[in-house]
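Would you mind keeping the following structure in view while I ask a few things?
Complex shown without one protein chain; remaining protein chains in place.
As written, the chain order gives the labels A, B and C, with residue 1 at the start of each chain.
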Amino acid sequence: MLLLDFFCPSAHPTDSPKSVLIVNKLRTKPVLDAIHAFLAHIRLRYPHVRVYHPDSGSVADGVDLWQPSEPDHKIDLVITLGGDGTILHASSLFKVGAVPPVLSFSMGTLGFLLPFHVDDFGRALESVFNGSATVLYRMRLACEFFGKHGEKCNDENNSQDWQVMNEVALHRGSSPHLNTIDAFVDGQHLTEAVSDGLIVSTPTGSTAYSLSAGGPIVHPSLSAIVLTPICPRSLSFRPLVFPASSSITLRIGDRSRAPAGVSMDGQVARVLHPGESITVRASAHPIPCINRSSLATSPTVGSEGVPPGKEDDWVRDINNLLQYNATFRSKALTAHHNRN
Amino acid sequence: MLLLDFFCPSAHPTDSPKSVLIVNKLRTKPVLDAIHAFLAHIRLRYPHVRVYHPDSGSVADGVDLWQPSEPDHKIDLVITLGGDGTILHASSLFKVGAVPPVLSFSMGTLGFLLPFHVDDFGRALESVFNGSATVLYRMRLACEFFGKHGEKCNDENNSQDWQVMNEVALHRGSSPHLNTIDAFVDGQHLTEAVSDGLIVSTPTGSTAYSLSAGGPIVHPSLSAIVLTPICPRSLSFRPLVFPASSSITLRIGDRSRAPAGVSMDGQVARVLHPGESITVRASAHPIPCINRSSLATSPTVGSEGVPPGKEDDWVRDINNLLQYNATFRSKALTAHHNRN
Amino acid sequence: MLLLDFFCPSAHPTDSPKSVLIVNKLRTKPVLDAIHAFLAHIRLRYPHVRVYHPDSGSVADGVDLWQPSEPDHKIDLVITLGGDGTILHASSLFKVGAVPPVLSFSMGTLGFLLPFHVDDFGRALESVFNGSATVLYRMRLACEFFGKHGEKCNDENNSQDWQVMNEVALHRGSSPHLNTIDAFVDGQHLTEAVSDGLIVSTPTGSTAYSLSAGGPIVHPSLSAIVLTPICPRSLSFRPLVFPASSSITLRIGDRSRAPAGVSMDGQVARVLHPGESITVRASAHPIPCINRSSLATSPTVGSEGVPPGKEDDWVRDINNLLQYNATFRSKALTAHHNRN
Partner (left out) sequence: MLLLDFFCPSAHPTDSPKSVLIVNKLRTKPVLDAIHAFLAHIRLRYPHVRVYHPDSGSVADGVDLWQPSEPDHKIDLVITLGGDGTILHASSLFKVGAVPPVLSFSMGTLGFLLPFHVDDFGRALESVFNGSATVLYRMRLACEFFGKHGEKCNDENNSQDWQVMNEVALHRGSSPHLNTIDAFVDGQHLTEAVSDGLIVSTPTGSTAYSLSAGGPIVHPSLSAIVLTPICPRSLSFRPLVFPASSSITLRIGDRSRAPAGVSMDGQVARVLHPGESITVRASAHPIPCINRSSLATSPTVGSEGVPPGKEDDWVRDINNLLQYNATFRSKALTAHHNRN
């Protein structure tokens, strides 16, 4: 059964990759330089690997344009270069079916979804090619849209097949009025929400928009679905955490004073009008993210003196990036600082 | 000094009104019927009173069109018929200067800002005309807008002179990206907010949008300004309550990824771009709202058996309307209900 | 692997029970009457079943005193009569090892953990004896205590073997000072909490103390561990949700100004002093709770017109008992009520 696979800390991406897709959003000089260094390194060390890029404008020497429809353009490894948004973008390139293992590099900044610093790319690639890399399967959510009469309804963007990594968010957008949304879980009516909107989030997305809206922080290795309201007109609306086997339906109330814009991982996908609905459930295609602990064999140590393989990237991130439970500042320190 | 006057439970609107402005938003039959009944009653009981209406299309026999610019169109009493939105609308008709005492009637539904049921209009008017009515001065906020270089900048709506009763809300609207807003209090930098937006609210508005965003409930007789973030990307952004003497400036960060739409009492007023700012402070013109306790002389009692003059409408409203601290339901009752 | 079993909506308690343990906390007349009715019913319908009671003082005719140590005192079914506290008590009677299926009856009031009304006992028992009853495996947490030097340390209560159904809560109790607790997840330091205390909760317990402290509501069929702070001196401490495979260690800081009392499902178990710690993880013995949907075959319908078998008790409970997202009250109704 699928769900059992979600967390396989010791799972290894099988076999040595034969084709690599490079994904970037920004085209700044550091990003382009990094791509060049990658290409040179791959050609030298893994000469049989084919390298693809999704964007024709960016295809360099020795890089092929990736056309997902072509049968021999199967990708064994995705490499992202940029911020968290770049990995969300990579996920969206594979929004319809399965997604290959993803190796993400930050460009000198850390992000929540970015285990590796770009300077570590040699060792990171090695761990993948020699089979020692481990993977965190990050759950994705799949969506279906329905019309007023319950009929399945596609749109030109095919947003109904869009699998998200962070969340599906419904929001009143620039409407001055609140919207009314009926939420159902496994077909049973859960509640009627009068609010700015609702977020259906993965554990990965629990540190993104859901967190800002007041949601709990959920470890990404848990299989669960989080429902978080955005500015509800109710004192008693709390975030809910469901098993990944649940299906959540959000239906715009017939008398909702506003429609709801649907954002998928931050990209505006479409607008739902009164009577229309979306059903969200765990997708069959989680995104296999290569762990930072894959570098464990390395002799270098992390900033806190702990070998990276021993630590959970997530614990590090909620402390370093979110400043989780930052205690009221060591006061002596502050005083000292103030006096100098 | 003005602020001292904000709460004058025993203040009486001076003298017997000579001119009345009727304000309604909806034009449903019950509303129109109620207006007719009002007119008939006023003509009979207070024949010297002139009645105005702000909307030429609605002017009936014996009602004059109100033209704020005409010197002899001074209004001594505003009567609103409708929901909370109608009283916000009445406030906006006097958005520039002072506002006369407001007597608000609900059309059979209760609202937060609506002390009287339309069926009580005879007694309510009497209390005003015989001088026994008491008033709650609800604070309003006044705004000024500034351009990138700190220059005061008007717009075609003259939104800078708009006094609000609930709140000024800045929001990213339909932009997919968060905005960055620097908040200053009395000119001192308070914080940089990366969020969906910020709300500067009156105590009256503390039960409106600010409440949905997580703000505290502030009694309307307190003179204070509440700053509440909307979905901030920070774990440690809490609502703040300032004295009414504070001025709050919100400036869109130069590198904000989104502009901010400005809503005033729910009406979209304008958009602020990076570098532009708004300064909000207590206005000199609170809105004098006639209290439900004005009916105290009446022998009838409220639903809880307490004479209305003895109770604070606000305590009743947070319990009845917001279901404040609704205790987990009396379980025996539920059981009983379930079994029948 | 154990975790896979946590939610088996279609699991049936095997075989027809041969021994039943009756558990009650209160000894009021309605409870004693109900026990009599039970006994009469069982003797008549299931004459071969042996009935036990844990309390010698309460042993009635035809009821044996239950002595857990005696090998032939194996229990096939636990029946509880009372409130939520009674089922917590039943769980504590089996705090060391596995617990038989539990059938809980409320005495005319509903509770979160109480699917059946006492008047339904005939049909409820029948569904168990005829094998049609379904079970929700509610996760429990197991605890181990450690001394200052990491040595495992028992106490006279053997609290270290105590499996809890709701939560383990550490609290400063009546100490005027905050305590300092280091929290670790899977051995990795997570955070240092300066607070009134910390709660480690099951999904079942997420609607108990954790909810009051601000935690999310977690569906009981999810396998997860919730960590919720109690009044932390930090703006940025949020509830965390971990996979059930995690182990959470809470260690009183060496310089903590207060010790921490440990409550297990609301029972005070012991006090932890600076340097001492507790480790909490999912226990191997969840508690099999017989679902209300076991009555599905019945022709009667629930209060909302939905056959009970179709609905999830939990959705009903968070709405009916917690008044989840109670919308601001239908105002017309309130008005009506007020006027009569």
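Quick notes on this structure:
By our rule, a residue touches a chain if its C-beta (ideal position, glycine included) is under 8 Å from a C-beta of that chain, and two chains touch if they have at least 3 such contacts.
Treat the numbers as computed from the prediction; the structure is a model and nothing was measured.
In the full complex, the chain left out of view touches A, B, C. From the options A:Ala40, A:Ala60, A:Ala284 or A:Leu321, the residue with contact to the chain not on display is A:Leu321. Only one of C:Leu211, C:Ile278, C:Leu295 or C:Val315 touches the chain withheld from this view, namely C:Leu211. Of A:Pro68, A:Gly85 or A:Gly111, it is A:Gly111 that touches the chain left out of the display. Within the whole complex, the absent chain has one touching residue among B:Val128, B:Leu170, B:Leu211 or B:Ala260, and that is B:Leu211. One of B:Leu32, B:Val96 or B:Ala326 touches the chain omitted from the figure, and that residue is B:Ala326. As for the chain not pictured, it touches chain B at residues 4, 7, 185-186, 188-194, 203, 206, 211, 215-219, 221-222, 224, 226, 229, 232-243, 245-246, 306, 310-312, 315, 319, 322-328.
For chain A, the list of residues touching the undisplayed chain reads 106, 108-111, 117, 119, 234-238, 302-303, 320-323, 326, 328-329, 331-332, 334-340. Although one chain is hidden here, its contacts on chain C can still be listed: residues 173-174, 176-177, 195-196, 209, 211-214, 230-236, 261, 263, 266-268, 322-324, 326.
The rule is simple: only the chains that are shown with their structure count from here on.
Distance from the chain B centre to the chain C centre is 46 Å, each centre being the mean of its Cα atoms.
Among the residues of chain C, those in touch with two or more other chains are 234-238, 322-323, 326, 328.
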